[in-house]
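Every protein chain except one is present and positioned as in the full complex.
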């Protein structure tokens, strides 16, 4: 463990000011469950941590069929998973939250922290991308609302500017006839980083798929959409043959790498299996 | 063995040491915090093989809070054993505390002591090391090439750790000539690590008389004492090694580690206590793993399944230092003389150095590797000959009187009992005979059933001439103190020893307390390893208790004016056979007069074991997802013969924990080293994947007392290592039963499964099926 200074400002202005004035060695501390690991394993040189827990207005969850979902930067994974209605309205996000690390970690880790870390394998990103979530940010120069699908620029990188703070996530309300699923693939049933994570959100009307969003985790530098696979599903009755060809198309649209967790070939193959299974899961719920 | 009613042995009495574990009061080495204590950290190499051209510690020394820095210039240059087994065949002298050369990525090159752990850690960055890179060797095959870079100047030549081990019995060529079926195959295994929960830790403190007190998490406190004294040039009574509770070891904590020497030297230099605690990452990088291996096996069988010839060549990867490679190579190679009886065997075992982290002792010690191959090939032979796999094993199971790997005759039909019992209890025939392997509700999954067998010696004899000691003394109030050097690494061995003493002596279990873990106080002990504590120290404790009992009864006989042989003692009450109503308490017999005991009652049992073998057969059910390749172990029935069960729950606990580790090794665990540069790729608990609570199958443990061994207390034998051996091949065989794909290696990854299925489909297509 290396030493660092701890700061606990009371406003977004102060947070932003500290981040700017303290420079490269300063980082936001929210849940800390990734950052403290990176410090201890010497993956990140940290001189200052700026804790945002004392900043008002960053907590709170609203979740309803009419308004959709909104939660603040201090919302932990555990808190969100336990929020009434979340499991029913956003089962994909619920499954992703319950598959994230462990209960103990989920009680500290914030969802927005998981997102801002910008890991391609982060569990919460694929379902939120598939559901068209947006991220709200604050900066002295002005607040922004950024579609989550446009937020990431590479592994560990996002469009956040120096001194800019992610404050909340919003997810549109689930439309009638829409269904969603997230499947995480790992060697163990818990305490896993996703080898591959696939989220599928489908809108249907009278048994016909009207819109499809497939988000693929851990198979590219950022969480990827699979637009051509999605296009194959739209306008169909999601018959097994169509679903299989969409799953095969998704395999072609991902760009996995090989590492100690898996080879690129295996990841690609799993994109096919999981995409098909996620659509099947959606169809079972729809039925 | 005479029939006896047991009052204490065979019952799951409460483990005394567990009270402290469940309240949090138990002191583990890392819990000691002393006034003025400094914290040590090790600078580790970031290159796998290099000469150190220069090392500059001036900036680190000038860093506020740093009290001392040691490099290879500052420490005694004594070539020592990585494993501290004293001058036995199971270790190699090839290590210095710090050398001017590094042989694996992560080897220590310097050590810092500072006023806080954070400062020590920060100071590591200020140490500047200039390396002259040397060509590296990162796998078994490269290590054996004639022009391979050499890792050590010592040793028998090439990158061999020891001269090849050769074992030959009977006439192998004649055996093969008589065979109706000859099978030949290559096998290999990855690098599982013990991954005990307590990272290595030690605290060193020197007193004014130049005596070192050393707390350390070790299975072998007397070996640590010996090695420290030798390297530091001290008599043994100037080194006191202490270990109370320890958080697991599984064999690996019987090496003497670099940080242990460095901690003692830093404390000496600073004249202050120093603590050194591994990070989790360091337990991988600087810890000890099982030996990766490559193996070639050829066996000949008659039509009726009888094994007639076996030839095996195995190479173990030792990593950068020899550590336990001599022992592992000897034990692993010799173990293949047995399990399945075969009169004609020719076995060759080698261990090679590579520039990778050190492989050491780990539960199953060489046997895991060789029996994985034996048991998979046995399955293949059974299929080829059309014999049920369990029946095939019964026909070949080692029997009473066969010559064991140690050269001793096998006692009892333990293996046959385990197989027969399991076949019934697991409902083997019905399961294997089921018409399909489908899984309800999971169209892509297939289930399968497999069997694996094992035998394992209790004690390391004859590799090491072992000795178990125990001292039993009676205090002046009649309470009993047992002193043992056996480490309490979590197995419950101390409770078993106390049960043995109480049973033999004739006192209540609660009147016996155990003192352990202080080399200045307890009798010498070789350490807790080789499944020998209950077997060997248990017998020593029984001997000491018997002597004490005899002396108590002589006293009582005088007081009662009876012959000692007519007396009995149960729960501390002495009675006369056939004379109800006449009795004495142990205190009345021995009790103090004016505070002075009638006699100083102390006895030491000392026992040199020969060898006994425990046996086991594991029956497993797996489910294989043919789309993802994920294998789930759903049910395990381990059946073990332990001769005599001292503490049923503790014995079951050993089995269940061994099964857990074995499942991990076979399916998910592998410490991966980059074969291009020797770097660790997954030194942490997320990417080194041990099975956790949601992954574990139902385990239904069966313990048998089928083959008691006269060398153990009431026939008891070891159980520590056995359960990790048979589970691996049982799983591999079950996977074959499920999907028809044979695997000859571990871990069997999901990707291996999918590739195997594809290859099978292609073969099927090629064969026109």
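Letters are used for the chains, namely A and B, taken in the order the chains are written, and counting of residues starts over at 1 for each.
Note that contacts are C-beta pairs under 8 Å (C-beta built on N, C-alpha and C of every residue); 3 or more make two chains touch, one makes a residue touch a chain.
The criterion applied here is as follows: contacts and distances are computed from a predicted model.
Entry comment: the absent subunit's protein name, as recorded by UniProt, is "(2Fe-2S)-binding protein", drawn from "(2Fe-2S)-binding protein", "YeeE/YedE thiosulfate transporter family protein", "Metallophosphatase" or "Trehalose transport system permease protein SugB". Residue B:660 is the one among B:660, B:733 or B:749 that touches the chain not shown.
Of A:102, A:153 or A:228, it is A:102 that touches the chain left out of the display. Of the options B:482, B:512 or B:699, the residue whose C-beta touches the omitted chain is B:699.
Residue A:189 is the one among A:44, A:117, A:139 or A:189 that touches the chain missing from this view.
Contacts to the hidden chain, counted on chain B, fall at residues 12, 14-15, 17-28, 30-31, 33, 118, 194-199, 245-248, 250, 277, 279-280, 489-492, 649-650, 652-653, 655-661, 684-686, 690, 692-694, 696, 698-699. Interface with the hidden chain, as seen from chain A, comprises residues 1-6, 8, 29, 32-33, 36-37, 40-41, 49, 51, 53, 78, 81-82, 87, 98, 101-108, 189-191.
Please note the rule applied: only the chains that are shown with their structure count from here on.
If each chain is reduced to the centroid of its CA atoms, chain A and chain B end up 43 Å from each other. The part of chain B that touches chain A in the complex is made up of residues 117-119, 121-122, 279, 281, 627-630, 667-668, 672, 681-682, 684-687, 689, 691-695, 749-751, 754. The touching residues of chain A, counted against chain B in their complex, run 1-3, 40-41, 185, 187-193, 259-263, 265-266, 269-270, 273.
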